[in-house]
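Removed from the display is one protein chain of the complex; every other protein chain stays in position.
All chains are identified by letter, namely A, B and C, in their written order; residue positions are counted from 1 within each chain.
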Amino acid sequence: MSTRTRPDHRSIAFGDWTMNPVEAALTAELLLAALACAVAAVAPASMRRYLAGIATIAMAASGIVAGGLALSGHSGGLWAPTALPTVNLTLAPDRLGGLFIVIASAVTLLAALYAIGYVHGAADSRSAWLAFILFTFGLQMVPAAGDIITFLLAWELMALGSGVLVLTDHRTRPQARSAALWYAVMTQLSFLLILAGFAALASVAGTTTFDALVTVSPTSTTGALAFTLLILGFATKAGLVPLHIWLPRAHPEAPSHASAVMSAAMVKMGVYGTLLVVLRFMPGGPAWWGIVLLSLGGISAVYGILQASVTSDVKRLLAYSTTENIGLIFLAIGASVLLASYHLTAASQAALLAALLLAISHAAFKCSLFLGAGAIVAATGERNLDRLGGLGVRMPWTAAAFGVAALGAAALPVTSGFVAEWTLFQSFIHGATRDAISVAVALPVAVAVVALTAGLALVTFVKLYGIGFLARPRSQGADDAHEVSHPMRWAALIGAGAVIALGVFPGPVAQVLASAVGIGDVATIGFGGLSLPSLGVLLDPMALAITALVCALPVVVVSALSARRHPRRATELPWGCGGARVSPRMQYTATSYAEPLMRVFDDTLRPEQDVVVTHATESRYLVAQVRYRQKLSDVIEVRGYRPLLEFVDRLGVVSRRLQNGSVHRYLTFSFVALIVVLIVVSL
Amino acid sequence: MSDNLYAQLISLTAGTLLLTAALIVWRRSLRACVRLLAIQGIALAGLVAVLGWHERTIELVLVSLLVLGLKAVLLPLVLSRNVLNHDDDREVPRLNPTASLIFAALLTMLAYIVCRPWMGDTDDPTSRAVPIGIALVLIGFLLLITRRRAASQLIGFLVLDNGIATVAFLTATGVPFIVELGASLDVLLVVLILQVLTGRMQVKFGGTDLDDLTELKD
Amino acid sequence: MAAFLFVPLVAALVGAAISSFNQPAAFRRFTGIGTSIAILVSGIALSAAALASHVESSVTGLLRADALSSYMLCVIGAVALTATWGGIRGSGTADGGRVYNALICAFLGAMSLAVLADNLGIMWVAIELTTIATAFLVGHARTGRALEAAWKYVILGSVGVAIAFLGIVLLYAATRESGSPTLSWLALDQGHLALNPALVKAAAALAVLGFATKAGLAPMHSWLPDAHSQAPAPVSGLMSGVLLAVAFYAVLRIQSIADAVLGPDLMRGMLAVGGLLSLAVAAALLVGQRDYKRMLAYSSVEHMGLMALGAAAGGVLGLTAVLLHILGHGLTKSSLFVVSGRIQGAEGTTTISNVRGLLARRPGLGVPFLIAMVALLGLPPFSLFFSEVGILIAAWTRGMGWVTAIALVLLLVVFAALARLTARLAFGAPEESESVDSPVDRSSHGPRTPLIIALSVTAVIAFVAVPLGSLLLSAVAVLSGGS
Partner (left out) sequence: MNWTATAVALLQVLIATLVAPLVIGITRQTRARLEGRVGAGILQPWRDLRKLLRKETLQANGVSWISSIGPIVVMASSLLVAALLPLISTLTLPFVPDDLFVVVSVLLIGTVAVALIGLDVGSAFGGMGSSRHMMIAALVEPTVLVAVYALSIPAGSSLLSSIVATRLDAPAVILSPVSLLAVVALFVAVLAETGRLPVDNPSTHLELTMVHEAMILESSGRDLAWLELGSWLRLSALLGLVANLMIPWGLATDATVLALVVGTIALLLKLTVFAAALGAGEVFLAKLRLFRVPELLAGSFVLAFLAVTASYLVT
């Protein structure tokens, strides 16, 4: 690929070797990606995980550098011609792109570090490593793309790599095949939608470079068409309801380091694309864009977290919670567009900032959560919460990382999730206006949705952590669990650390994010606290933490004093209503934990339950055994997708008649074609 | 020769072509069809000869001999060998003759309609005869669609080819000689190949009914 | 340089001759490869000449190699090399592959002639010759099914091409009316002869209809799945990879003549309809497909439909994408057919449901099959990705938004169907019964090299701006009335 600098103002000619930093970093990343592929291909099986893992880490590091440079405002890019004379590949990240490059690269780095300790068997095969490198490389190139073809190229590389990763265990897990199929088809759907949307834009702009696409007016018909197509495409990738259907299948099937990247970074590319549309290509979109994004996000958030709260499969639960988080992000973007269309600039900017905060915070905690889930699976061989328990004492490091990340997912202080939702809420409060009826209706609904989502997220993650890590092991596998290897626990811990760091020092972070989307007044106050002067609100988590400690101090002192007189005494069970814990099976399981919610929302969830009671032979008043079975299936899949697929299949069967083997029929086709043509030309 | 006679000869040969085609549609006996095909070949050769005579070009006369040899003698011989070497030569068409004839008539009308815009309405006899060529093409196609036996599909194909040749001679007094040669050679080869295949069919299925050929389907 | 015009034809004749002699039998297996190499070399030489804007043309002017012809010649050579080399084992039959190899050479020669001929009549004759040459190749297996496929192929093919001849005849008539009778494409494409538009309209429409039959565009595609599924694998590869492309090349030539006289609307309409129909047929019949060779055949129909859309769109982007697509599709599809031939040889069936867990049981076959399928599905870095995207964007930007939209839907269905069938074929665990007694079969059942070369070429070709890009550009310039 003959890279030379794009002949325009952005950068200097390639002849004299004065590349600007971005180009240097991007070139380095390309070379490192090639190197990583080579290493993964030739390294001996015993060394592969180390060599390939380190190479991938290097690639990710260069990605972080490149993204950071672009984010800090350096411009520049790489440019390469292709066999199609009018098509040139361009890598030229702007600030926003840089931000998402950083997110993608950072997640990749953690995942690669984790993989060194994690992968084995099929996940350690040459093809799996190549797929992982290809996947993460494409992931980092999507935000760097400077024109349509490059974007689509990186997009499909990403899809291809992740698809192969979903198939990793196709020999042992039959469901991996169907998961990969769902994933492949939905990804292709998103690809085609995006392609169509870009084509619509290009048909007006006349060329395929991003800089040229800005000529399209958001209020024109083409603008509306392009917006619809692109948003649908990106929503599919982002796993929004009702296009989320691939997500809870694919994420659990992929190896955990891959699902971490998919969930923490890949779906973010849908967010990036949406921001690309509403911020870069067609800024100042009409109000209905905001409404569309808002409702899309709101529905996804509630539906996703509802499904998550009643799921018992750890990774499936996390996948659904991804749908929830991305839904919140879209809701924030929608609110921003809506408010901006009524010139409520300050509130709109706050919402946009909230969207970005949600994005990075989700990247941090979801990465850590999936890595932790991988550790659980690796240590216990169980993915079903109903068979876990007591891991807190057995895997303390993983438990710590997982717990912090879960706090972040539940948006509790002082984590990144808390800051993000606080910002979102501030934009809602201060966006309140009586002038615009749509705003007056949308914002309260949004508040309610966010609140309900937050509440359900709380239940979900209390269940996840409490059932998984507390109480007593519910299966032998959980009982025999041991702490995982160092790279694995460190990757998870770093992610958790990021969750806390972003939560404790939101000010600087928010300022960087604001610079990426050109938001003005965001300030740092106190101990790295966040302040939005135009809204006159501030939040200083550090000060909050200090106050909490001050309040807790006397309590601790008193406890210490009484502890000196009466140390704790361990006993089998202090009270237990007079009984004793005969077996762990007496504990509440994840399913029973979610049962009340299931009852409350059964209209939405539609669980299939059946209870079989077998009576003892002596008397029908004695119960020999009770069997309870509950099956949860995604309503949207059952009601929406299945019928469609069946219809298409029936169509396929019917249309076999076209090719029924009779030469006369075939000749008739040609004959009819001939006559039609004759008539047409003689008209 | 006088334009009048020329015009009459043109229309005579062209008419013969159309007539033979119609008869082929009507008849069920393969032998008869082959004979009619030979007559059609002769008529075509006659048409070419007339054109050559009118244009005073020796090349066309050569071509007419070629046509005569190929379409009036060689191909019918090949066909009849195939038809004769097994006893029953009854065709059981998928469409009864009456209906086929009506279709043939309709197709001829269609040919006249579609040709009008290209030819314009000149009183040049060749131009007026062009639709007959098109009609032959369409009728040949009709035969291909409606006939069950391998041999009669061959006949249909040849009628179609005659139609194309007719159009060629009437509109452009034939394509360049080398192309004409190549085209004739191709037709001959195709017919031979189909002959061989028919033979194999005879062996494999013990008959040449194309309705046996519905193994390959989705 | 002009000698290279004759090299392919001579090589083909020599190859055919060597194959049909009894002795030396050893050479026989390599005649096809030799011919392919000769074609490829002369194609490259002629392309170089064309890039130096020096168009080779033989004394009689019947043969002519502008950029487009040279490019097509390269495609034929490359694809033929893949198919013949990859299928080198496939020719062992009763007569020691005499007829087989001779016919292969003749087939290659006919295709080269078709792209090298400047005279439309000769081009037509050559294309009809390909039918004749392949008739017995399709029927090569001598089974009832092969016989049936051959019959349908010959009847439908020659009838279709006959229609094309009718079109060419009318075209000739048109030139004759205008006083300078010619069938030379060069002369026709200049557009300065005042041709009768009505006649040209009819002529072009009929010619395109006829050649579309050979190009496998719906609704004249019906011969294609049968022929491709019954022919020996290399032959299927050749037919799907280049025969269709050569016929489509004829369509492109006719289109440029018609556009010069009538403006683009007629051809755009016909090609768009044909393309959409092909996509629809492919989608409909792939959904419930049960046979992997037929699956590949229908995917050819789909890709031809896509090319038709690209040609309908026209423009530099559209046409370059179409030409690139021809090359990429040729290489990919021929490799796929070669592999599928090996699978058939190893498994003894072409029914998908009887071949399970291929990747687990026969990685030597499963891996290349999967890679090639990835390329065929239009995923990067393979060149089909670029050409597909190029075609679709070109179609949309040149005012065929609705057509493109429908095409996208159909493409999604096709993708889903192909992905599902491939997954059924390749993934999953082998049945216990097999996994216990039969060990994993790692052999590739034939030479690996051609597949590796073909697929890696497909992977990198899109990034080769020079000289490929400029060659495509000048080839498109030929079609759009230049040169």
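Heads up, the rule we're going with is that a contact is a pair of C-beta atoms (placed from the backbone, for glycine too) under 8 Å apart; a residue touches a chain by one contact, two chains touch by 3 or more.
Because the structure is predicted, anything quoted here is derived from the model rather than measured.
> For the chain omitted from this view, which of the shown chains does it touch?
Looking at the complete complex, the unshown chain comes into contact with A.
> Quick one: which of A:Gly526, A:Pro607 or A:Gly661 touches the chain that's been left out?
Only one of A:Gly526, A:Pro607 or A:Gly661 touches the chain omitted from view, namely A:Gly526.
> Touching the hidden chain in the complete assembly: which of A:Leu225, A:Val462 or A:Ile675 does that?
A:Val462
> Which one, A:Trp79, A:Phe100 or A:Phe425, makes contact with the chain that was left out?
Touches the omitted chain: A:Phe425.
> Thinking of the whole complex, not just what is shown, which of A:Ala224, A:Leu539, A:Leu605 or A:Val663 touches the missing chain?
A:Leu539
> For the chain that's not shown, point to the residue among A:Pro21, A:Pro584 or A:Gly661 touching it.
The one listed residue touching the chain not shown is A:Pro584.
> Which parts of subunit A are in contact with the chain that was left out?
On the side of subunit A, residues 389-390, 392-393, 399, 410-413, 418, 421-422, 425-426, 428-430, 432, 434, 440-441, 444, 447-448, 450-452, 454-456, 458-459, 462-463, 465-467, 469-472, 525-527, 529, 536-540, 543-544, 547-549, 551-552, 555-556, 558-559, 562-563, 565-566, 568-577, 581, 584, 586-588, 592-597, 599-600 touch the unshown chain.
Here is the rule we use: only the chains that are shown with their structure count from here on.
> Report which of A-B and A-C is connected by more C-beta pairs in contact.
Greater number of contacting C-beta pairs: A-C.
> Round to the nearest whole Å and give the separation of the Cα centres of subunit B and subunit C.
Centre-to-centre distance between subunit B and subunit C: 31 Å.
> Taking the mean of the CA coordinates per chain, how far is subunit A from subunit B in Å?
Here the centre of subunit B sits 69 Å away from the centre of subunit A.
> Report the inter-centroid distance (CA atoms only) between subunit A and subunit C in whole Å.
43
> By the touch rule stated above, which residues of subunit A touch at least two different other chains?
656, 658-659, 661, 663, 667, 670, 674, 678, 681-682
> What parts of subunit C, by residue number, touch at least two of the other chains?
148, 151-152, 155, 159, 163, 198, 202, 225, 285, 288
> Given the complex with subunit B, which residues does subunit C contribute to the contact?
62, 119, 121-122, 124-125, 128-129, 131-132, 135-136, 139, 142, 144-145, 147-152, 154-155, 158-159, 162-163, 165-166, 168-170, 172-173, 176, 181, 183, 196, 198-199, 202, 225-226, 229-230, 285, 288-290, 294
> Under the stated contact criterion, what part of subunit B meets subunit C in this complex?
Subunit B reaches subunit C through residues 114, 117-118, 137, 141, 144, 150, 153, 157, 160-161, 164, 167-168, 171-173, 175-176, 178-179, 182-183, 185-186, 189-190, 193-194, 197, 200-201, 204-205, 210, 213-216, 218.
> For the complex, give me every residue of subunit C touching subunit A.
It comes out as residues 148, 151-152, 155-156, 159-160, 163, 198, 201-202, 205-206, 209, 213, 219-220, 222-223, 225, 266, 270, 281, 284-288, 316-317, 320-321, 324, 357, 359-360, 374, 379-381, 383, 385-387, 389-390, 392-393, 396-397, 399, 401, 404-405, 408, 411-413, 415-417, 419-420, 423, 427-429, 461-465, 468-470, 472-473.
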